[in-house]
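One structure is given here, and the rest of the page talks about it.
The complex appears here without one of its protein chains, the remainder shown in place.
After this line comes subunit A, so read on.
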Amino acid sequence: MSAAEVAPSRLRIRDLAGEGVAGLRARPARTALTALGTVLGVAAFVAVLGLTATAGGQIGKRFTALAATEVVVEDADEADRDHLDPAFTADADARVGAIRGVRAAGVWWPVGGDTAPEVGGVVLPGRSAPAQIPVIAASPGLFDAIRPGWSQGRAFDALHDRRGERVAVLGAAAARQLGVTELALRPAVFIDGVPFTVIGVLDGSARLPELMFAVLVPRHSAEEFWGRPGAGRRAKMLVETELGAAQVVAAQAALALRPDAPQRFTVVTPPDPRQLRDQVSADVGMLFLLLAGVCLLIGAVGIANTTMVAVLERVPEIGLRRALGARPWHIAAQFLAESAAIGSLAGWVGAAVGAMTVVAVALARGWTAILEPAAVLPAPLAGLVVGVVAGAYPAIRAARIEPVAALRR
């Protein structure tokens, strides 16, 4: 036999993997404890990413529901120059309503000059209400825009408004204060002594919840008794748009209202919801991702530490394997396989724990859990990488152990 005919020793990949797993199964409790740090690190990563996405989605959803479809047009006459004509024309609702993407629009302002009108109820005649009840002049369109709920009756309509009829709608709290409980008897409220027939009682609204404390009267009726909106009591228009149309509507509203003087209005639009969500994600996410990174680092140190201890503990085994034909890199590969197996195990468990955390938090808060695949799927891989990196140094140390010295132990 010649030297060239002597075959080198070898280690099959399957055997390497088998030894890696066997090393973990031999000491299950130790394996679990070793993996714990990495499990927490990976879980923290997945949970942070998932929770930021979930919370961000939540903000987005609330936004979509209301604020994102709301545009407010304000009378911009800050110098209180008191133009001769009102900023909002009588047909303001229709003008804005004609813009594509508008669902409803209505004008409103608090009634009264320097002193608010006095409101009295029917049930206790002669006695004014215990608290100041604001009187709001409103165009009929406002009732569509605020998305009201009705406990009784209905809103006043364009006809009431045009004819300046003395009708009123009460907010829920105002109705309670005024003692209005039943509309069948056509009760009236007295505003500065003028009776207004109550035709509807609100029990809630999605927008302008402050209206629940107010008495609402048609804008033309209000103008008849208390004049146009004046200094400090500027009129505003609330516009509800289709989803996604707010910005476009806002750009057109002023011109549609007053083609002759669009500069008399300022238009308030909702912030871009995506921008807001990203901002939240960035702020909260970065901090927690940093913490998760620290967690993962501690996990890696844990694996490195245990693998190092295992190497020292298993010096005789290393000597034995060398005597049985293992080469230094076979030994290194074996320890690397063990730490890699611990790492990926931790990655899988961590991903599962993280995902469950996100789902649990979302359930508890009544949110919709959002788990991006990009946040969950790389987790086991991240665990593997942590395991390999952590095991590298101990593996090299193990490979350098001399078999003769190892066997003498």
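The criterion applied here is as follows: a contact is a pair of C-beta atoms (placed from the backbone, for glycine too) under 8 Å apart; a residue touches a chain by one contact, two chains touch by 3 or more; residues count from 1.
As a working rule, contacts and distances are computed from a predicted model.
K.L.:
What is the protein name, per UniProt, of the chain that does not appear here: "Anti-sigma regulatory factor", "Secreted protein", "ABC transporter ATP-binding protein" or "Pyruvate dehydrogenase E1 component beta subunit"?
P.N.:
Its record in UniProt gives the absent chain the protein name "ABC transporter ATP-binding protein".
K.L.:
Tell me which of A:179, A:209, A:227 or A:325 is the one touching the absent chain.
P.N.:
Of these options, the touching residue for the absent chain is A:325.
K.L.:
For subunit A, which residues reach the chain that was dropped from this view?
P.N.:
Residues of subunit A in touch with the missing chain: 1-3, 6-12, 14-15, 18-19, 22, 26-27, 316-317, 319-328, 330, 403-404, 407-408.
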